[in-house]
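Below you'll find the structure I mean.
Excluded from the complex is one protein chain; the other protein chains are retained at their positions.
Letters A and B mark the chains in the order given here, with residues in each chain numbered from 1 onward.
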Amino acid sequence: MSAKLLRVTGLTKRFGTFHAVNDVSFEVAEGSIHSIIGPNGAGKTTLFRLLTGVHAPTSGSVVFEDGPIAGKRPYTIARKGLVQSFQMTSIFPRLTALESIAAVIVTRSGRSADLLTRFHRAVESEARELLESVGLGAEAETEARTLSHGDQRALDIALALATHPKLLLLDEPTSGMSPAETRKTTQLVVELARSSGLTVLFSEHDMDVVFEISERVTVLHQGRVIAEGTVAEVQSNPEVMAVYLGEGPVLEAVAN
Amino acid sequence: MDQLVIEAVGALNAASSLFLAAAGVTLIFGAMRVINMAHGSFYMFGAFVMASLVSFTTSSRFWWAVPVAALSIAALGAVVEATVIRRIYGKEHLTQLLATFALVLIFADIVLWIWGAEYRTVGIPDTFIAGIDIFGTTVPKYNVMIIGTALVVGVGLWLLLRFTLLGWKIRAAVDDPESVEASGVNLKLLFTGVFALGALLAGLGGAVVSPQIAVTPGIDQSIIVFAFIVTVVGGLGSVLGAAVGALLVGVAQTAGTHLAPEWASVFPYVAMILVLAIRPWGLFGVEEH
Partner (left out) sequence: MLPTTTEPAATAGVVRARGGSGSFPVLGAALAAAAVGALVLAGALLPLDDALVVENAIGLAVFALATNLLLGFGGLVSFGQAAFYGSGAYVVMLVWEHWGWSFWLGFALAPLVGAALAFVIGVIALRTRQLYFALLTLAFTQLAYVLAQQQHEFTGGDNGLFGDVLPRWLADARQGYMFTLAVAVVCALLLWRIVNSPFGLVLRATRENRDRMEALGVNVFRHQLGAFVLSGAFCSVAGTLFVIHTQSAYPQLLEWTKSGEPILMAVIGGMFAFLGPVVGAFVYTLGHQWLVQHTAHWQLVLGAVLLGVVLLRPDGLAGLASSRPWRRLRTRNGGDE
């Protein structure tokens, strides 16, 4: 059994009387591709925010690589290797793709105070390699804001990858994408996980994507986990179907 | 006790002048998210127009000179809004700062052109030359007049923003311009009106305070700094903040003259630094993103 990179236990986030995330527990195995699904308002975004430190939990724990991270500052968590790529692309508009990646590499290697040296060939070549791996090799000198939507998402993922994360969080990576772009992105994610042993945790609406690449799926509904397992297990789970079809009580009655 | 009353009135006087100068800046920013560097220029215009109107006699002209001066600056404000300000809504801070800085230059030149470089003074009407009794101490009546004006303006603004339709429209327009427009409000006119109101406040400030200052070109640049200090201390966009900020800075200024006359002018800056060190958005300011 592979090591559990991320262990979430009883995680709860309350805003006033509203429980956005309610007693959520799951584990993510190292090197796996794990997805979180659920209808709108299920709490996926809040869950991710809890994991990355944007919110502090009301209760519960998050253990990453055997170290607790719940409630820590975002950059502390990022430094430990848990990095998110954002749903609303958050890039550096006026920097070229190459410069954007280089900026992250520089930061990662602690050289951001370096005032006088010019660019290391090493930084540049690593940046170019990374861009190649996300399919942006040709766009290295292009200003980020002039890239297509899909390319910007790829750049966003590349920025996250440049930090050499151990766990990559993707919040709805294919939203707003054309089928071709979706294809490209999913292939990319799979390749990354397979080739570099990167652990990926992502949330998605596109069920095709989920079922195609996930090894395990956790289903949220109204802040709670209602199902967890392999794709097949989740697909045949009546409660999950009910939640998605919206015919909860009726279907349950029928199933009983 | 005497001394205390005099100092207190002095501080309130200073605070009132500051509030009158700053209210317009914060109002305009609060309503339209525009920072106007030329606000000091409006103030200066108010003072100069006042000086011209009152240049011959003191008594009778003073009373109508103040509103006339204020209204003329309001008109100027409306023109400025329609030609320049309109084009910088929603733009970068830098754009707004530079555009209004350009206006500062232009207005400074115009004032020099029309009025020349000399000193002007504005005489106080006879009724104000005497002192007034407060708690047994004689205090310059005009100080009280300024304090009174500031109070009226402050309360008036608060009432306007809180309870009138105009106030509602302004607040709504800030939060949700589309639906306000959909409900039939002419947004353009509204913004022109608000800006003109801000300019009026500046002009009024300049006109009312003019007897207490040397009216020369250059007061635009000095008053705007204080207006900014007060606005920033109070929190950009908050009229209440401007009032509290003005009080703080006015007291600091007066305390400074009292405690360390050589360094008196440093006190307002120190007050500002202290406030912003604790609350970088000002006392009543909203955190910006």
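What we mean here is this: a contact is a pair of C-beta atoms (placed from the backbone, for glycine too) under 8 Å apart; a residue touches a chain by one contact, two chains touch by 3 or more.
Model, not experiment: these values are computed from the prediction.
Q: Among A:A29, A:A103, A:I226 or A:M241, which one touches the chain that has been omitted from the display?
A: Hidden-chain contact among the options goes to A:A103.
Q: May I ask which residue of A:T17, A:N40 or A:S112 touches the chain that does not appear here?
A: Residue touching the absent chain, from the options given: A:S112.
Q: Take the complete complex as the reference. Which residues in chain A touch the chain that isn't displayed?
A: 52, 74-75, 78-79, 86, 88, 90-96, 99-100, 102-104, 106-108, 111-119, 121, 123-124, 143, 145-146, 159, 163
Q: In the complete complex, the non-displayed chain touches which residues of chain B?
A: So the residues of chain B touching the unseen chain are 32-33, 35, 84, 87-95, 97-99, 101-106, 108-110, 112-113, 173, 177-178, 187, 221, 225, 228-229, 231-232, 236, 262, 265-266, 269, 272-273, 276-277, 280-282, 285, 288-289.
As a convention for this text, only the chains that are shown with their structure count from here on.
Q: For chain A versus chain B, what separation do you get between their C-alpha means, in angstrom?
A: 51
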